[in-house]
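Shown here: the complex without one of its protein chains, the others still in place.
Moving on, here comes chain A:
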Amino acid sequence: MASLCRLRVLSSIQNFARIQHIRSIATRSSSFAVLQQGLGTSKCNQNNLQQRITELTRSVRHYGSAAEMTITSIQERCTLVLKLFDKVDPEKVSLESKFAEDLGLDSLDAVEVIMAMEDEFGVEISDETAEKLLNLKDVVECVADRLDVAH
């Protein structure tokens, strides 16, 4: 685990260095473009260059940051996980449907569903919390809490 962490830090440092490099290229080429313009080259050329630079800088992905999560995306993913659970009738799944009464899941199935949600989002839900999650809405709220997403 520690080595993984170290690796991640290392790669983010590398990435930072790469961004810095691209920035320096960008400034260099834009100053070049200004020079060219001063010498009478067409403005269209400079626009192209500017575009290329923004493309270059935008295509860099920051390693540390995960995909942006919103409450709706969490809802969608939770619903999908529940629908894919083999004992659940996908037609019956809604945010309000209760695991025990509406979907016909017993306590062991509920444990499995919560574990599947943990796997999906990479969060840990404790036993005490898991007991209180009776429908999909509760689960979504719990996951959003864990991921620091406003809801």
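We adopt the following convention: a residue touches a chain if its C-beta (ideal position, glycine included) is under 8 Å from a C-beta of that chain, and two chains touch if they have at least 3 such contacts; residues count from 1.
The rule is simple: contacts and distances are computed from a predicted model.
Leaving aside the chains on screen, match the unshown one to its UniProt name from "Superoxide dismutase", "Protein DOM34 homolog", "AP-1 complex subunit gamma" or "LYR motif-containing protein 2".
The correct option from "Superoxide dismutase", "Protein DOM34 homolog", "AP-1 complex subunit gamma" or "LYR motif-containing protein 2" is "LYR motif-containing protein 2", the UniProt name of the unshown chain.
From the listed residues A:Glu76, A:Asp89 or A:Glu112, report the one that touches the chain absent from this view.
A:Glu112
Of A:Glu91, A:Asp127 or A:Asp148, which one is in contact with the hidden chain?
Considering all chains, including the one not shown, the answer is A:Asp127.
List every residue of chain A that touches the chain not included in the displayed model.
107-108, 111-112, 115, 119, 127, 130
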